[in-house]
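Only a single protein chain was left out; the remaining protein chains are all shown in position.
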Amino acid sequence: MSEMKEMILDVAERMLEDHVTKDVVDVLEKGEWAKDVWKLFEDNGMISVAVPEEKGGAGGDLEDLLNLVRLTGKYAAPIPFAETTFANFLLETGNLETVDQVATYSLQEGLSLQNGQISGTLDNVPWARHAKHLVALVQKQIALIDLADATIQPGSNMAGEPRDTVILNNAKVQSSSLLTDEQIFHLKSIETAFKIALMTGAIEKINQLSVQYSKEREQFGRPIHRFQLVQYQIAQLAGETAIALAAFNNVCAAVQSDKVLHEIAFARIRFEDAITTVTAVSHQLHAAIGTTHEHALHQYTRRLWSWRDEGTSADYWSGHIADYLLNHDDDLWAYLTKTTGAAVKN
Amino acid sequence: MSEMKEMILDVAERMLEDHVTKDVVDVLEKGEWAKDVWKLFEDNGMISVAVPEEKGGAGGDLEDLLNLVRLTGKYAAPIPFAETTFANFLLETGNLETVDQVATYSLQEGLSLQNGQISGTLDNVPWARHAKHLVALVQKQIALIDLADATIQPGSNMAGEPRDTVILNNAKVQSSSLLTDEQIFHLKSIETAFKIALMTGAIEKINQLSVQYSKEREQFGRPIHRFQLVQYQIAQLAGETAIALAAFNNVCAAVQSDKVLHEIAFARIRFEDAITTVTAVSHQLHAAIGTTHEHALHQYTRRLWSWRDEGTSADYWSGHIADYLLNHDDDLWAYLTKTTGAAVKN
Amino acid sequence: MFQLPTVQFTEEQEAFRLEVRNFLQEHIKKGTFTPKCDSWLSGVDPSFSKLIGEKGWIGMTWPKKYGGQERSTIDRYILTEEFLASGAPVAAHWFADRQTGPLLLRYGTEEQKQFFLPKIAKGECYFAIGLSEPNSGSDLASVRTRAEKVEGGWIVNGQKIWTSNAHICHYMIALVRTSPFDGKYKHAGLSQLIIDLRAEGVTIVPIKFLTGEHHFNEVFFDNVFVPDNMVVGEIGNGWEQGLAELAFERSGPERILSTYLLVDELVQELKRQGNKEGLKQAAKLLSRLWGLRNLSIGVAKLLESGDAKNVAIPASLVKAIGTKFEQSVPEVARLLVETYPKLDAERKFDRYMAQSILHSPGFTIRGGTTEILYGMVAKGVVAK
Partner (left out) sequence: MFQLPTVQFTEEQEAFRLEVRNFLQEHIKKGTFTPKCDSWLSGVDPSFSKLIGEKGWIGMTWPKKYGGQERSTIDRYILTEEFLASGAPVAAHWFADRQTGPLLLRYGTEEQKQFFLPKIAKGECYFAIGLSEPNSGSDLASVRTRAEKVEGGWIVNGQKIWTSNAHICHYMIALVRTSPFDGKYKHAGLSQLIIDLRAEGVTIVPIKFLTGEHHFNEVFFDNVFVPDNMVVGEIGNGWEQGLAELAFERSGPERILSTYLLVDELVQELKRQGNKEGLKQAAKLLSRLWGLRNLSIGVAKLLESGDAKNVAIPASLVKAIGTKFEQSVPEVARLLVETYPKLDAERKFDRYMAQSILHSPGFTIRGGTTEILYGMVAKGVVAK
C-alpha cells in the first residue's frame, strides 16, 4: 500500500478510536445508531471512497475501501458503512448511478420482478430500518429500491446489529440493470471480501484486547501472561491474527489487480478456523470478566459469531473450490501456486 | 468384575510384564514371534479362556477374554492371541469345533466357495505365516481352512506386525456352517470389541509411559511435569485413558449381558479421537527421545496407528448409527439413555 | 486411578427416568416452560422449582427427616439428566440442591440442617455460592472479605462476585477471612458463614451477561451482622470446606449436557433431511457425549459407594473435557445444518444455536477454569 493510503487509514483509525467508544457501540441495543460517526465518515469523503472521482466519489480504490471496512470492523462501528459502500459497488457494477445516502443491499434469492415492480420478502437485511435505499439482486438484475416503499420489521443478529425483515409489495424499481453470470459471481466474491475485511478487523481487536488484558490481570501474584497456558493462548491468538491479516492483504492484492479470486474463497474458508479459535481462546483468556456486558470483548466475539453466518458462506466457497477441482485437470500444486500472484479466472 | 476374575488378570498381567520386555516385542522386526509367551499362555489355559469347559476350554467368559486381549495390547505382546481366540469365537458362533493351535481369521469379502473348496485372495491377514488355521467368512458361511493349503506372502503393518497375503486356490474346507445375517452382524460387533480391547491396553500403556517420563525427565532444572503445558498434556492423556477404559468396561458389560450393542459402535467411534490425541500428545511429551526406536513408546503408538485401520472401521459404525437414527422414530434422548444398561438390539 | 464402576440401570431406575421424562414432557406441552440450553444457569423459575419440590425432587438423596427422600445418587443422576435434556428451568434451586445441601449435611449444625434443608427441599429457599471475589479468579485463597468477631456473631465486610442468581436467592454461604491475611499461609483463617441476603448491609448489584441477561451479581457486605449459629463447620476450616463444596459440582451431567438440546435438534434436522452423511458426523458428537457420560455416571457411582479418594481425578476430567465438549457442539453442528443463529428465531435449531454460542464462553470458566482443572489432574496423576 502506498504511504498516502496508509496516512488516510491512520486518520480514519484515529477518528474511529476517538469516536467509537464502547458506549457508542452499545447504542445499538437501544435501537439507535451512531449518526455522528456516520456524519464524520461522510464529511471526510469516506462513504464514496471507491467511487471514481468523475462520478463524484473520493477516488480511492477497492483496497482503500476494504481497509476502511476492516477498520469499521476493528472498532465495531455501529454504522452501515460496509453495507452502503457495497450497495454502491453493486450499482456501479450494473453501471447505475450511485447513491449518497444510507443504503443496504441483498443478494438473496426469492424476489420477483414484474412490470418494473418488485415483490417478495427478504430476511435479515442489515440496517434496513436506517437505510434510505435498498440495492437487491432480482432475477439476475441489480435493482435500486426506495425503502420508503417497503414494510420493515426490525430484528437483530446475535451482536444486536439491525437485521430486518423487508417486505416488498410491488415496490417500484428506481433503476435496474441486467448482469451476466460472471458479474454476479464477481459480486459474491467482493461481498465476501467485505466480510473478510470486517472479520479481520474484529480479530485484530480481539487480539489487542487479549494481549492487553494478559498484562494487566494478575493471578497467583503475577501477570497472567507469565503462565505457560496463557502464553499458549496468546500464541494461538497471534497466529490466527497473523494469518487473518496476511489473508486479508492477499485478498486486497488479488482484488486490486483484478485477479479473481480463489484467494477470496481460501480466505473465507480459513476464517472459519480463525473465528472458532479466536472467539473461544480470547474468552478463555479473559475468563469471567470477558463474559460480562461491561467488557468490550463480546462486542467483537458476538460480531464474529454473527457475521460468519451472514452473506455468502464458507460452505459455498468450499463447494466452489471442490467444483473447480472436479472440473479441471491441472495438477493441484500448479493450481495452488498460481492462486498467489497469477490470474486464475473461474 | 468378580475378585476371582481380577486375580486371573493380575496373574496374566504379571506374566506379560515379566516376559514381554521391549526386546521381545522387537523380535517381530526380524520376522520372529514370541513363541515362549505363547507357550506360557497355552500352559495357563488362556488360549481357551472363553471356550466352555464342556468343550475342553478354560471356562471363562467373554469379559475375561476381552480383558486378556486388553492386556496383550497393553504389553504389545507379539503373539496372535486376539486372532486365535477370535477365530475360535467364530467357530463357536457357527457351532463348529474349536481349534487349539495358532489360528487367524478373516471377515473380508471376496472369497468364493465351490464344491467344498475355497478360492480367492485375502489381504493383510494377521499372523497368517505363523498360524495353522484360518477361519474365514465365505458367502455367509463360516469356514475352517488349513493354512498348509494356502500360499502366503509375508507383509506387515506400520507396527511391524505380520499382515500377510493369503492366496487360496481350491483350498479344502475342513468344516463350515451357515450363519444368519444377525449372527454376521454380531461377529462384526465382537470383532470390534476385540479391537477396542487391544486399543484400550495400548492407550493405558502410553499413558503410563508418559506419566513416568514426565517425572524422570528434567528441563530447565525441574521435572517437566511441573510445566503447565506438560500438565495440559498429562491431563489430556489422563482424560483419553479414563474415557477409553470406561468405554471398554461398558462394552464388556454390554457384551456380557448379551445386550447388543450400540455401546460397541459408540466406543469404536470415540476411539478415533482417543487415538489421534493419545499418539500425538504422548509423542509431544516425550519429545525427541520418543521418536527413537530405542524407546518403547512407538511400540504402542505405531500399533494404534495400525489397528485403527484394520477390521471393521469407525466409519462403518458411524454409518450404522446413522442408519439406525434414520430408520427409527424414537426420540434421541430415549435412544441414548437406553444404550446404557438396556437392550437395544438392532 | 482410572477404573470407574459401570452402571447398569435397574428396572426401577428406568421407570423413574420415564416418570420424570413424562412429567417434563407434559409441562412442556402445557407451556409451563420453554426448553432452553444452559437452563441450569439461566432458567430461573421459582414456581417451577416449587413444583419440583412438591414432587420430592429436590434434595432427594437427603435423609427424610430433613425433607429428603433417601433416594440413591443414581436416582438423582437420572433426575438431573432428564432436567438438562429437556432444558427445564431449574436454576433457582440448583445450587442449593447440588452444593448447599451436601455441604450442610456434612458440616452443618443440627439446627442448620433442620432449619434450611426442608425449605430447600420444598423449592422455597435458594442459596448463592460465595466463593469468588474480584481479583481472586482462580486463586480462591486470595479471598479478602473479612468477618470480625463481635458479641454473639460476626461482622462481615467485603465483596463477592460472579454470584449466580444472587438476586433471587435467600442466602449465601460465603467464604470469609476470620483471621488476618497471611501471605505465607493463605489457606488458613478462612471460614464459611451463612449470610441472609435480605440482611441490613447487603447490597446486590447485577453484572449483565454479554447478552444483556442478568445471571451474575456482585454482592457487597457493609457491616453485615451474622449470628454465631450461622457459622458452617469450624472456624478456620473454610478452605477445606470450600474445596469439598467445589468437588460436589465437577462431575455432574450439567458439565456435558448444557447444549444437549442443540444436539437433539441437530439430529432431528438431519433426520428430516434424510442426510446420512450428516448423521455420521453427528454420531461422532454422540460418541463423545456417550464417552463422557460413562465417566460421569461412574463418578456418581463412586461417590455413592463412598470411595471419595478416587473421585477427584475423574471428576475433574469430566468437567474439563465435558465443558469443552459442550462448547464444541455449536461449532460442529453449524457445519452440518445451515443456520442463522438468532435468540428469537422461530426455528428451534437456530434458537438453540444462538443460546449455545452465546453461553459457551462460560462453560469452561465457571466453577474453576479448564486450565486450573488440567493442573489439578496432572498433579493428581503424577502423585499416584
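Think of it as A, B and C in the order they're written, each chain with its own count starting at 1.
Here is the rule we go by: contacts are C-beta pairs under 8 Å (C-beta built on N, C-alpha and C of every residue); 3 or more make two chains touch, one makes a residue touch a chain.
The model shown is predicted, which means the values in this text are computed figures rather than measured ones.
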Legend entry - Where the missing chain makes contact, among the chains that are shown: A, B
Inset, instruction - Out of B:74, B:205, B:225 or B:302, point to the residue that touches the absent chain in the complete complex. - result: B:302
Legend entry - For chain B, residues in touch with the removed chain: 29, 123-124, 155, 157-158, 217-220, 227, 229-230, 276, 279-280, 283-284, 287-288, 290-295, 297-298, 301-302, 305-306, 309-310, 313, 315
Legend entry - Residues belonging to chain A that touch the chain removed from view: 204, 207, 211, 214-215, 225, 228, 230-232, 234-235, 238-239, 241-243, 245-247, 249-250, 252-253, 257, 265-267, 269-270, 272-273, 315, 317-319, 321-323, 325-326, 331-334, 336-337, 339-342
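Note that in this section only the chains that are shown with their structure count from here on.
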Inset, instruction - Name the two chains that are joined by the greatest number of C-beta pairs in contact. - result: B-C
Inset, instruction - Would you kindly tell me how far, in whole Å, the mean C-alpha position of chain C lies from that of chain B? - result: 39
Inset, instruction - Can you tell me which residues of chain B touch two or more of the remaining chains? - result: 228, 232
Legend entry - Contacts with two or more other chains, residues of chain C listed in rising order: 371, 374
